[in-house]
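Worksheet: one structure, shown below.
What you see is the complex with one protein chain gone and the rest in place.
What follows is subunit A.
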Amino acid sequence: MPHDDPDHPHALLPPEPALRVKALETILTRKGLIDPAALDEIIDTYQNRIGPQNGARVVAKAWADPAFKAALLKDATPLVADLGYYGRQGEHMVVVENTPQQHNMVVCTLCSCYPWPLLGIPPGWYKSDAYRARAVREPRKVLAEFGVHLPPETAVRVWDSTAEIRYLVLPMRPAGTEGMSEDELAALVTRDSMIGTGLPKVPA
């Protein structure tokens, strides 16, 4: 690898798209259309501050508080905003509840719409053609590949997110969690369980 060579005479050239991104950033900065500090702030927010831990708190609260759960299923957006989870890509959030009769799973067949304030930036597989196409066509097979095997009597419903509506799955509360605090419950809620491609952890 040339860039591992200490005698290599110049800086490692980044990949082609990185050069094009740098070009856009320079042009837009020089025209006063963006502030590089604001870009760093956006990256820091999604890398370090917003992620599935937000959605997990909402799920744990819904498990612990039946009135909150009822209101959440009716109209999630103002409720999660009250908890401080609002902003970009969270304008209209809908929570869908898993039951023994119905398992819910979220996809964005168009691109990668996702409830950023609750889950952060979607994982690579959520953005792949494979998941986007197959989640709708053969959801049970996709779920099996994620290690989720549902009883035959459980129907699978797939929700297609859009720029206007972002879905979050409310997984079923695992057995053996009676009397747990919201913090303990939140620790059981995985990102995939809120997309519907996983189930919550069971207490050890």
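Methods note: contacts are C-beta pairs under 8 Å (C-beta built on N, C-alpha and C of every residue); 3 or more make two chains touch, one makes a residue touch a chain; residues count from 1.
The rule we apply is simple: contacts and distances are computed from a predicted model.
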item	value
Omitted chain, identified by the protein name its UniProt record gives, among "Acyl dehydratase", "Outer membrane protein OmpA-like peptidoglycan-associated protein", "Nitrile hydratase" or "Transport permease protein"	"Nitrile hydratase"
Absent-chain contact - pick from A:L12, A:A67 or A:A204	A:L12
Contact set of subunit A toward the excluded chain (per top definition)	3, 6, 8-15, 17-28, 31, 33-35, 38-40, 42-43, 46-47, 51, 88-89, 110-113, 120-131, 134, 142, 145-147, 162-164, 190, 192, 197-198
